[in-house]
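All protein chains of the complex are present and in place, except for one that has been dropped.
Presenting chain A:
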Amino acid sequence: MAASMLKNMIVGQNNIFRVIGYSFPHKKVCLNHYRCCTSIVHGNDNVRTEQDVKPRRPRVCRTTVSSPAHQTKDQIGQFYTVPEPIAKKVFTRGWLNPKLLQLFDTFNETSIMVRKPALEIIDLMKSANYKDPVIKYVIYGPQGTGKSTTLAHVAHYALEEDFMIIHVPWPKHIYQFPATYQESTYKEDRHDTLVESLKWMNSFRKLNQHHLEKLKTTKKCVWTKKDSSLEGTPITDLIEMGLDREKHIPDIVGMIIREVKKQAADLGLKVLVVVDGVNSLFQETTVKVAPGEFRPSSQIGLVQHFMKLLQNDWAGGAVLLTVDRNASKDDKRESDLPKYLLGKEGFAVLDPFIPFQTELYSEEEFHSCIEYFKERRWLQGEKGQTQRGIQQIRFLSGRNPYFVERACSAW
């Protein structure tokens, strides 16, 4: 009786994370728990299924198909290597988890697994009509299952197809504990965070240099009494002006977004909007207006401009979003589902959208991942490569992609 109770305690997925000791820091971990129970679990035949015991045929863990446009269902579960020029643009800090980037560095190559949600999104993007209003793809799923990696995979496809990419790395960084903030010069009831805006502007310009040359303004704008830019000035000029006068940057971002929305369909420009953790766009900030009174994020300049990209009133692009548990506040992290995390307000803005769920590794994907780690020497040692060692990794990680890597790191 006691043994079966213990078994239930361990085998529950959340407990496995806690057992390894990599759980979220606010929850205290009982490390000894696993140690007490391992012998019981291994001794009990009911826990192991027949699948685990059966020896597996050796798998091919790599593909040579390195362009996402040509990848099909046959490549699911196999790793592909991203060419270096694209890896430098998209597989960098801001796009992916630093732990994963560290792994790319140690392996001396950038390769990720081809997985189902990414392929589905790419297929839909191929068949979409870019003269119609934008389609919104929302990715959701538990921690560590590859939401951001899916974004990077799709962005790789987008770069090959010559998309313009508007990437918002983690909206929380814009308004939470900003370096400086001040009241907007353009409108009342609005605050701007300047350092963060400058950072975003630089990375945006780097990614889309050749697309920005095509765009020109369609409206005259007045910066100060003496200073104004006429209709038809190129966007690149505006950006350079903004880099000289920092306080105008949030307004210039607004200008760019307005022009992109207007002209994308006419110019034949395809735009991919990527936001990692959209649910943080609908929250309260730390920008103080009066004692005890804080601005909602919708009244921060940059956030307001990005919100306009999520609307349905423009054509010539695709909107790719993730909903992340970590992006929302501490008291709102109980579920991974979009409706819960977005809330009423957020759901109303995004509706309608196509949801995609990222999942744990399947048995085949897990073994392909293990093969890859063996080849790259991340999983090594005589004991680690045995049937039993792999079985322990499977048990410890619960086939969660992030925890598979963490469990292999000990070997």
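Heads up, the rule we're going with is that a residue touches a chain if its C-beta (ideal position, glycine included) is under 8 Å from a C-beta of that chain, and two chains touch if they have at least 3 such contacts; residues count from 1.
We take it that contacts and distances are computed from a predicted model.
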- In UniProt, the chain not displayed here, chosen among "SUMO-conjugating enzyme UBC9", "28S ribosomal protein S7, mitochondrial isoform X1", "ATPase, V0 complex, subunit E1/e2" or "Erg26, C-3 sterol dehydrogenase", goes by "28S ribosomal protein S7, mitochondrial isoform X1"
- Message: Going by the contact rule already stated, which one of A:292, A:352 or A:381 would touch the omitted chain in the full complex?
- Response: A:381
- Message: Going by the contact rule already stated, which one of A:170, A:294 or A:411 would touch the omitted chain in the full complex?
- Response: A:411
- In the full complex, chain A touches the hidden chain through residues 21, 29, 31-32, 34-35, 38-39, 42-43, 102, 105-109, 376-378, 380-381, 383-384, 386, 388-389, 392, 409-411
